[in-house]
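A single protein chain has been removed from this complex, and every other one stays in its place.
Our next item is chain A:
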Amino acid sequence: MKISFNLCIRDGYLIIVYERHDTMKAVKVCKNSVLQNRFSVFEHSDWIGKPFGSIIFSNSGGFLYLLALTPELWTLVLIHRTQILYIADISFVIMYLEVVPGCLVLESGTGSGSLTTSFARAVEPTGYVYTFDFHEQRAASAREDFEMTGIVTMGVRDILGEGFPDQFSGLVDSVFLDLPQPWLAIPSA
């Protein structure tokens, strides 16, 4: 979704609600919902039709900014299920792996999906990201997150034990390993 002057907030969009630089939340805009915080109650319907970046005031003098979703902001607001990578490391990894649109990237483990979202942003629209995690529940939560934010294929697999799937042999551009014993995965990678 490309932001522009002509794009306004609509029902169903996932946006970032910014209170302060360290207090932000991802919220799905829903016509009949409200957002409650320590300032007051904000109705979602007030937001629909406003441009991104707008400031919304409440009756009691509090305010919110409504921002468009970017992977950087997503990293700051996502729910931590595991320790995540932050933007300093994420940017370094993407630069060093030379990821550009059209690349095929394999990743293990997914964790909370912070780096994965940034990979997805880097390879769109023609590339693919395949990410693996051996923990079923976290994989399911990550899958839900990706459906909300971007194009990623999530698989459940124990890379340390089984290695990467053979279908990728010879086709992959970059592999990222964030595992307790990465040297075991290297022959497969």
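Simple rule for what comes next: a residue touches a chain if its C-beta (ideal position, glycine included) is under 8 Å from a C-beta of that chain, and two chains touch if they have at least 3 such contacts; residues count from 1.
Rule of thumb we're sticking to: contacts and distances are computed from a predicted model.
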Chain not displayed: protein name in its UniProt record ("Aminomethyltransferase", "Protein transport protein Sec24-like At3g07100", "tRNA (adenine(58)-N(1))-methyltransferase non-catalytic subunit TRM6" or "Alkyl transferase"): "tRNA (adenine(58)-N(1))-methyltransferase non-catalytic subunit TRM6"
Of A:Q36, A:S60, A:T126 or A:Q181, the one touching the omitted chain in the full complex: A:T126
Residue touching the undisplayed chain, where the options are A:D11, A:E72 or A:D178: A:E72
Positions on chain A contacted by the hidden chain, ascending: 2-7, 18, 21, 51-55, 65-68, 70-72, 87-88, 90-92, 94-96, 98, 100-104, 118, 121-122, 124-126, 128, 167-168, 171, 173
